[in-house]
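Supplied in C-alpha coordinates, the structure appears directly below.
With one protein chain withheld, the remaining protein chains of the complex are depicted in position.
The block that comes next holds chain A.
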Amino acid sequence: MSGPPGTVPHRLTGRRVEPAEPLDLSGAGRGTAEAVRFLRECQALGLRVSWRATGTPSYDPALLRHLPPPAELGSWRTESAAWRAAHRHGSLYHRRGPDFVTVLDRRRPGTAARLTLDHPSLHGTFLRLLEPTPVDALDAVGREALGLLAAERLVLSAGGWAVTLPPRVRRWPVPCTAI
(Lines give C-alpha, C1' and ligand atoms only; values in the text may rest on other atoms or scores of the structure.)
Protein backbone atom coordinates (compact mmCIF):
# COMPACT_ATOMS: atom_id res chain seq x y z
CA MET A 1 0.00 0.00 0.00
CA SER A 2 1.41 3.36 -1.00
CA GLY A 3 0.53 6.47 0.94
CA PRO A 4 -1.35 9.54 -0.20
CA PRO A 5 0.43 11.95 -2.55
CA GLY A 6 1.16 15.53 -1.52
CA THR A 7 3.40 17.47 0.79
CA VAL A 8 2.06 16.48 4.22
CA PRO A 9 4.65 14.40 6.12
CA HIS A 10 3.05 11.26 7.53
CA ARG A 11 3.61 7.72 8.72
CA LEU A 12 1.86 4.81 6.99
CA THR A 13 1.33 1.47 8.80
CA GLY A 14 -0.81 -1.02 6.91
CA ARG A 15 -4.02 0.87 6.20
CA ARG A 16 -3.45 3.38 9.00
CA VAL A 17 -1.88 6.75 8.39
CA GLU A 18 -0.85 9.49 10.77
CA PRO A 19 0.42 12.95 9.81
CA ALA A 20 3.60 13.99 11.59
CA GLU A 21 2.09 17.31 12.70
CA PRO A 22 -1.40 18.65 13.39
CA LEU A 23 -3.05 19.90 10.19
CA ASP A 24 -3.71 23.63 9.90
CA LEU A 25 -7.30 24.12 8.82
CA SER A 26 -7.39 27.88 9.35
CA GLY A 27 -7.74 28.57 5.66
CA ALA A 28 -4.86 31.00 5.77
CA GLY A 29 -3.14 29.67 2.68
CA ARG A 30 -1.36 26.76 1.12
CA GLY A 31 -1.09 24.71 4.34
CA THR A 32 -4.84 24.23 4.57
CA ALA A 33 -5.15 23.42 0.89
CA GLU A 34 -2.42 20.79 1.24
CA ALA A 35 -4.08 19.38 4.37
CA VAL A 36 -7.38 19.05 2.50
CA ARG A 37 -5.64 17.32 -0.41
CA PHE A 38 -3.98 14.92 2.05
CA LEU A 39 -7.27 14.03 3.73
CA ARG A 40 -9.05 13.77 0.38
CA GLU A 41 -6.49 11.29 -0.92
CA CYS A 42 -6.58 9.26 2.30
CA GLN A 43 -10.34 9.03 1.89
CA ALA A 44 -9.96 8.00 -1.74
CA LEU A 45 -7.55 5.20 -0.79
CA GLY A 46 -9.72 3.98 2.07
CA LEU A 47 -6.98 4.70 4.64
CA ARG A 48 -7.74 5.23 8.29
CA VAL A 49 -6.35 8.57 9.38
CA SER A 50 -5.59 9.62 12.92
CA TRP A 51 -5.02 13.34 12.92
CA ARG A 52 -5.40 16.56 14.88
CA ALA A 53 -6.64 19.89 13.61
CA THR A 54 -5.35 23.35 14.46
CA GLY A 55 -6.43 26.86 13.50
CA THR A 56 -9.78 28.56 13.40
CA PRO A 57 -11.41 28.14 10.00
CA SER A 58 -12.05 31.26 7.98
CA TYR A 59 -14.62 29.26 5.95
CA ASP A 60 -17.55 26.98 6.75
CA PRO A 61 -15.88 23.88 8.22
CA ALA A 62 -18.93 21.80 7.25
CA LEU A 63 -17.39 21.83 3.74
CA LEU A 64 -14.95 19.18 4.94
CA ARG A 65 -17.29 16.74 6.63
CA HIS A 66 -17.03 14.15 3.83
CA LEU A 67 -13.35 13.76 4.81
CA PRO A 68 -12.04 11.71 7.77
CA PRO A 69 -12.83 13.64 10.98
CA PRO A 70 -10.11 14.89 13.33
CA ALA A 71 -9.62 13.78 16.93
CA GLU A 72 -11.97 15.41 19.40
CA LEU A 73 -9.37 17.52 21.13
CA GLY A 74 -8.76 21.12 22.19
CA SER A 75 -10.49 23.94 20.37
CA TRP A 76 -11.69 21.48 17.72
CA ARG A 77 -13.57 19.32 20.20
CA THR A 78 -17.05 20.64 19.35
CA GLU A 79 -16.52 20.90 15.60
CA SER A 80 -14.91 17.48 15.35
CA ALA A 81 -17.83 15.92 17.22
CA ALA A 82 -20.24 17.48 14.70
CA TRP A 83 -17.90 16.40 11.88
CA ARG A 84 -17.82 12.81 13.15
CA ALA A 85 -21.60 12.76 13.53
CA ALA A 86 -22.09 14.03 9.97
CA HIS A 87 -19.35 11.98 8.31
CA ARG A 88 -20.46 9.17 6.03
CA HIS A 89 -18.13 7.26 3.74
CA GLY A 90 -18.81 8.15 0.13
CA SER A 91 -21.04 11.14 0.81
CA LEU A 92 -19.10 13.15 -1.80
CA TYR A 93 -16.91 11.71 -4.53
CA HIS A 94 -16.02 12.06 -8.17
CA ARG A 95 -15.44 9.69 -11.08
CA ARG A 96 -13.58 10.25 -14.34
CA GLY A 97 -15.05 9.64 -17.74
CA PRO A 98 -13.57 10.28 -21.18
CA ASP A 99 -14.19 14.03 -21.28
CA PHE A 100 -16.27 14.57 -18.22
CA VAL A 101 -16.34 14.08 -14.48
CA THR A 102 -19.36 13.00 -12.49
CA VAL A 103 -19.81 14.09 -8.90
CA LEU A 104 -22.14 12.43 -6.46
CA ASP A 105 -23.10 14.64 -3.55
CA ARG A 106 -25.03 13.14 -0.66
CA ARG A 107 -23.86 15.61 1.95
CA ARG A 108 -27.35 16.93 2.58
CA PRO A 109 -29.24 14.12 4.33
CA GLY A 110 -31.92 12.55 2.17
CA THR A 111 -30.54 13.91 -1.09
CA ALA A 112 -28.30 12.46 -3.78
CA ALA A 113 -27.31 15.06 -6.35
CA ARG A 114 -25.53 13.88 -9.48
CA LEU A 115 -23.53 16.49 -11.33
CA THR A 116 -21.84 15.99 -14.66
CA LEU A 117 -18.99 18.40 -15.30
CA ASP A 118 -18.50 18.34 -19.04
CA HIS A 119 -18.04 22.00 -19.85
CA PRO A 120 -14.35 22.29 -20.71
CA SER A 121 -13.61 25.11 -18.27
CA LEU A 122 -15.43 23.48 -15.34
CA HIS A 123 -14.00 20.06 -16.14
CA GLY A 124 -10.50 21.44 -16.57
CA THR A 125 -10.57 23.60 -13.46
CA PHE A 126 -11.99 20.80 -11.32
CA LEU A 127 -9.13 18.52 -12.35
CA ARG A 128 -6.49 21.23 -12.07
CA LEU A 129 -7.54 22.10 -8.53
CA LEU A 130 -6.97 18.53 -7.40
CA GLU A 131 -3.48 20.01 -6.86
CA PRO A 132 -3.67 22.91 -4.42
CA THR A 133 -3.39 26.02 -6.57
CA PRO A 134 -3.02 29.76 -5.89
CA VAL A 135 -6.13 31.55 -7.08
CA ASP A 136 -3.85 34.16 -8.66
CA ALA A 137 -2.49 31.48 -10.97
CA LEU A 138 -5.88 31.03 -12.63
CA ASP A 139 -6.87 33.06 -15.67
CA ALA A 140 -10.23 34.78 -15.94
CA VAL A 141 -11.97 31.67 -17.29
CA GLY A 142 -10.46 29.55 -14.53
CA ARG A 143 -11.53 32.03 -11.87
CA GLU A 144 -15.07 32.06 -13.19
CA ALA A 145 -15.10 28.24 -13.08
CA LEU A 146 -13.67 28.36 -9.55
CA GLY A 147 -16.55 30.62 -8.53
CA LEU A 148 -19.10 28.19 -9.90
CA LEU A 149 -17.41 25.15 -8.32
CA ALA A 150 -17.08 26.93 -4.97
CA ALA A 151 -20.77 27.87 -5.12
CA GLU A 152 -21.58 24.16 -5.50
CA ARG A 153 -19.27 23.49 -2.51
CA LEU A 154 -17.01 21.33 -4.68
CA VAL A 155 -13.88 23.44 -4.10
CA LEU A 156 -12.46 25.05 -0.98
CA SER A 157 -11.19 28.53 -1.79
CA ALA A 158 -9.57 30.22 1.20
CA GLY A 159 -6.53 32.38 1.87
CA GLY A 160 -5.80 32.78 -1.82
CA TRP A 161 -5.57 29.01 -2.43
CA ALA A 162 -8.07 26.63 -3.92
CA VAL A 163 -8.38 22.85 -3.78
CA THR A 164 -10.96 20.37 -5.09
CA LEU A 165 -12.99 18.66 -2.36
CA PRO A 166 -14.50 15.41 -3.75
CA PRO A 167 -12.14 12.42 -3.62
CA ARG A 168 -11.86 10.27 -6.71
CA VAL A 169 -13.20 6.75 -6.28
CA ARG A 170 -10.12 4.55 -6.31
CA ARG A 171 -11.50 1.68 -4.30
CA TRP A 172 -15.19 0.81 -4.20
CA PRO A 173 -16.75 -0.18 -0.89
CA VAL A 174 -18.69 -3.41 -0.43
CA PRO A 175 -21.41 -3.36 -1.52
CA CYS A 176 -20.31 -1.07 -4.31
CA THR A 177 -23.90 0.10 -4.72
CA ALA A 178 -23.91 1.62 -1.23
CA ILE A 179 -22.48 4.89 -2.49
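FYI, contacts are C-beta pairs under 8 Å (C-beta built on N, C-alpha and C of every residue); 3 or more make two chains touch, one makes a residue touch a chain; residues count from 1.
The rule we apply is simple: contacts and distances are computed from a predicted model.
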| item | value |
| --- | --- |
| Among "Spermidine/putrescine ABC transporter substrate-binding protein", "RiPP maturation radical SAM C-methyltransferase", "Hydrogenase" or "Peptide/nickel transport system permease protein", UniProt-listed name of the chain not shown | "RiPP maturation radical SAM C-methyltransferase" |
| Given A:Ala81, A:Ala137 or A:Cys176, the one touching the chain that is not displayed | A:Cys176 |
| Touching residues on chain A - with respect to the absent chain | 14-15, 46, 89-90, 95-100, 102, 112, 114, 116, 118, 168-169, 171-179 |
